[in-house]
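Every protein chain but one is kept in place in this view of the complex.
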Amino acid sequence: MSWRLTLKIHRWQPGDRAPYYDHFTVEVPEEAYVLDAIEKVWAEQDRSLAFRHACHHASCGSCGLRVNGREKLPCITPVTDYPNGSTIQIDPLRHFPLVRDLVVDMGPFSQAMEAVRFSIIRHASEGVPDARSSEPPILPEEDHEATRFENCLECGLCVSACPIAGSALNYLGPAALAAAERMLVEPRGVDPLAVWEAIDHDDGLWRCHGAFECSAACPSEVDPAAAIMRLRRYGPKVGQVARQQRR
Amino acid sequence: MPNADKGRVPAERSRRVSRWFDPRGIAPGQLAFVLHRITGLGLVFYLYLHLAVLSLLARGPEAWDRFIDLAKTTPILILDVVLIFGLLFHALNGLRLTLVSLNMGVRRQTALFWGAALVTVVLTAVAGWMIFRM
Partner (left out) sequence: MGGGGPHVVVVGAGSTGAAIAHDLALRGFAVTVVERGEVGSGTTGRNHGLLHSGARYAVTDPVAARECIEENLILRKIMPEGLELNGGYFIALTPEDMDFRQTFLEGCEAAGIPTRELTKEQLLRMEPRLSPKILGGVMVPDGVFEPYRFCLSFLASAQARGARVLTYHEVEGVLVEGGRTRGVQVRDRIRGRELTITADAVVNAAGPWAAKVAATAGCRVPLILAPGVMIAVGVRYSHRVVNRLAPPGDGDIIVPQRFTSMIGTTSWTVQDADLIPIPPDHVERMMDAGEAFFPGFRRQPKRGVFAVARPLVGPEEDQAEGEGFERAVTRDFACKHHEAEGAAGLFSVTGGKTTTSRLMAEAVVDQVGRWLGFERPCQTRTEVLLPPRRFFTERVVS
């Protein structure tokens, strides 16, 4: 069975005074995802439509946008989440510089992730080969636990959903704060004091007002709000210890 | 080319603070966030109103009595109930925020919100009953 949706898509290009919406009706198989519908619009109806996508399975985090106002990764959002024959509104992420149509600039977001020195490969705890050491074993031992990518896809959905990111321009944002917590738990050779100092200020850890939208939006089990609250509880102590160690 | 030429609909520009009150599909956490801000603003407004009312005392007993008569009218009594609602919600949700910021009950923040909302509604109802019974 096929699924018919009308996509009301946000359009804007540099030089336009104001954004506007275009409507496109597409029919896709009912197993398809919203990203497939957008790609079909581009392939068959409007080649000028610009949107981000790469992996199509919620690993790269590039396709983030809003469907009917809610932050989604369209690559894992089934079209059947919306009634057959309905119109869905597709907007770019909020609180990011807009490049064109649905494309946003990940620069400021990536800067925040860099500021907390986020490393996407999880370190290994004891007994586990460290993917970043110079000579990891070519064949891991039997009892070794898997090294893993961090859950955070750096997709930016949480920043778009955060009401504070909407009003405080310099706020680090939920992704970077959650990343900082990971780096304090597993420093992976990074100086914990540097991580703590990157978040211990008015536009960092203490700017969050606990709306919990980030955790509601996260497609990848990160739960940034909980990470922020843990940081508030334990972070100052970690910072203090790190400061003493440096002396 | 776009089909179904329904014309080009202007998109709203993202306004920053208005985003706080954007009701589209928000989660309970943000509902709490929005209510906290609305009730907070209401309480600030009430504080100034309260000071203005108290300043009537300086104008003598007649002015004060006129205010008391006004305060007993139904519309003002309804506003009293609204005030009690705002005060209770802001206080209870403030406790919830304090708790979660101390990393307590973070996993249950949604339940804490509904709890605060429930207690607010019950106590407001009791207060309303008492006000209108008098």
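Residue numbering begins at 1 within each chain, and the chains themselves are lettered A and B in the order written.
Here is the rule we use: a contact is a pair of C-beta atoms (placed from the backbone, for glycine too) under 8 Å apart; a residue touches a chain by one contact, two chains touch by 3 or more.
Quick caveat, the model's predicted, so the values are computed rather than measured.
Within the entire complex, contacts from the absent chain reach the displayed chains A.
Chain A meets the missing chain through residues 13-15, 29, 31, 33, 39-40, 43-44, 48, 50-62, 75-76, 99-100, 103, 105-107, 109-111, 113-114, 118-121, 129, 131-132, 134, 136, 138-140, 142, 144-149, 151, 154, 220-221.
To be clear about the criterion, only the chains that are shown with their structure count from here on.
Chain A and chain B, compared by their mean Cα positions, are separated by 32 Å. In the complex of the two chains, the chain B residues touching chain A come out as 1-6, 8-11, 13-14, 16-17, 19-20, 22, 24-30, 32-33, 97, 100-103, 106-107, 109-110.
Residues of chain A that touch chain B in their complex: 6, 8, 10-12, 18-25, 45-46, 68-70, 91, 94-95, 163, 166-167, 209-213, 215-216, 225-226, 229-230, 232-234.
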